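Okay, so here's the structure we're looking at.
Here the complex is missing a single protein chain, while all its other protein chains stay put.
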Amino acid sequence: MDGWTESPGAIDGDEPVAARSEDARAVEAVLMVAVEPVEPALLAELLETTPARVEDLCAGLAASYEAEERGFVLVRVAGGYRFQSAPDLAAYIERFVLGGQSARLSAAALETLAIVAYKQPVSRAQLAAIRGVNVDGVVRTLQQRGYVAEVARDPGPGQAVLYGTTTSFLEKLGLDSVDDLPPLGGFVPDAGVVATLEQGLRPNE
Amino acid sequence: MDGWTESPGAIDGDEPVAARSEDARAVEAVLMVAVEPVEPALLAELLETTPARVEDLCAGLAASYEAEERGFVLVRVAGGYRFQSAPDLAAYIERFVLGGQSARLSAAALETLAIVAYKQPVSRAQLAAIRGVNVDGVVRTLQQRGYVAEVARDPGPGQAVLYGTTTSFLEKLGLDSVDDLPPLGGFVPDAGVVATLEQGLRPNE
Partner (left out) sequence: MPYEVSTPVFEGPFDLLLHLITRQQVDLYEVSLSAIVDAYLAHVETMGDLDLDVATEFLLIAATLIELKSSRLLPNVGDGDLDEELALWEERDLLLARLLECKTFKDAARALDRLADAAELSRPRVAGMEERFLSLVPDVLAGVTPEHLRTALLRALTPKPPPPRVDVSHVNLVKASVRDTVDELASSLPVTGPTTFRRLTAGIEERIQVIVHFLALLELYKDGLVELEQAAAFGEMRVTWVGPVGAPASSATRAVVAAISSAEEGEG
C-alpha cells in the first residue's frame, strides 16, 4: 500500500508520490502492450534499474489497484508480471469472451498432472506405476492441452521420454513457478487414514 | 477533469465510492482483456445499461487515469474504447519492442509460423501443445504482422479458431503456394507430436 490512495488529495497535489514516478508509469505502459508475462529482469533493463526495484514498483502498483478497487489486477504469473481482469468480475468476462471456459480436465487427467507437477521429470512408466493404470491416453491429452511436455530423455538404457509441466500449466493455475505449488507434504494422509488403510489390508481379522 | 478525483461523489450520485461501482469496474475488466476496441453498445449490453451511461463511465475512468498520471490511457478509437500505453512513454515501448526479448520472441515466432505453415489449419491449443508454451501472444503478433490469419472454425464443440498462413506470407517467402515449402523428407516427428497434430482437435477425453 502506498500513502497516495489513502489520501486522494495527494493525487493532484504538488509532488506525486513515489508510485507516480516515471518508472512506475513505464511499468504500467509496458505491461499494457505486453502479450505475455514480463520478467522483472527485462523491466529492470528497460528502466535501467534493478529487478528488486521493479518488484517494489509492481507491488506498489498492485496494491494501488486493489485499494482503488479497480476492475483489473496486476499479478505475478509464470515468472513475470501481467495485467488481468479482477476475479470477482468473471461473470462479465465470460459473457464478453465467446466460448470463454476452457474444457475441464477429467479426474484422471488432473491426478496425472499432479504427479507430473510434483515429480517432474517423470516417465510414463513411473506415472502408470503410481496411478495403477495405463496413462498413455491421459498423457497425450495433457500434451495436447499444452500443460505437459517432453522435457528430457532418461539417460538409462530405455531412453524413456521424461515429462514435465509447461509455462501454460503455470498460467492455468495462476502460479509464478513450480515452487509455488502447495507443498506435497500437506497432502500426505494423516495417521487416521493410514490406520484405516492398514486395517483394511490386515490379513487375519 | 472529471469530478471524481476532486469530489468523488459527483460521478454516480450520492455514494462516495460511486466510481467504484460494479459497472465501472466491469468496464475496466472487459477493456483489460479485450483485444480490439469495444463498442459502447456492446459494453452497455454486458452491463445491462445504456450506451450513454457507458460513455459517462468511460469518460470518468479516462479522466481518473489522467488525474492519477497512470502509464496507460483509456481512448476512443475505431468506434470503441480501449486501453493504450500513455503517449509520453512511447520511448519505453520502443525499447521494449526492440530490446532484449526481441531475439527470443522472433525465434519463438518463427517456430510458431513454421508449424502454422506446414500443418495448417491449426488451433492455438495445438500450437501450444507442440511448443510447450502459451502461444497467444506470438499468434497475436503474427496476426498483426499479417502472416497468419483465422481461416476456419473447428466444427467440434469448442469451436476453436483455426489459423493458416496468408498471401503476404507467401509473397514474403517468394512462394506460389504452401505446397512449394521444402518437403520434410525422412524426418519422423516424435509420436507425441504426431498425436497432437492428428487428435488435437478432439475435445478432452
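Worth pointing out:
Going in written order, the chains are labelled A and B, and every chain counts its residues from 1.
Assume a residue touches a chain if its C-beta (ideal position, glycine included) is under 8 Å from a C-beta of that chain, and two chains touch if they have at least 3 such contacts.
These figures come from a predicted structure and were not determined experimentally.
Chain A meets the missing chain through residues 31-36, 72-73, 75, 77, 82-88, 90, 93, 97, 101-102, 105, 107-108, 110-111, 113-115, 117-121, 125-126, 128-134, 149-153, 161-162, 164, 171-175, 177-179, 181-185, 187-189, 193-194, 196-198, 200-204.
Although one chain is not displayed, chain B still touches it through residues 32-35, 82-85, 90, 93-94, 97-98, 102, 106, 109-115, 117-118, 130-132, 136-137, 140-142, 144-145, 147, 169, 172-175, 180-182, 184, 187, 189-190, 193.
Rule of thumb we're sticking to: only the chains that are shown with their structure count from here on.
Across the complex, chain A meets chain B through its residues 8, 11-12, 16, 20, 22, 24-30, 32-36, 42, 45-47, 68-72, 83-86, 89, 92-93, 95-97, 99, 103-106, 109, 137-141, 143-146, 149-150, 161, 166-168, 171.
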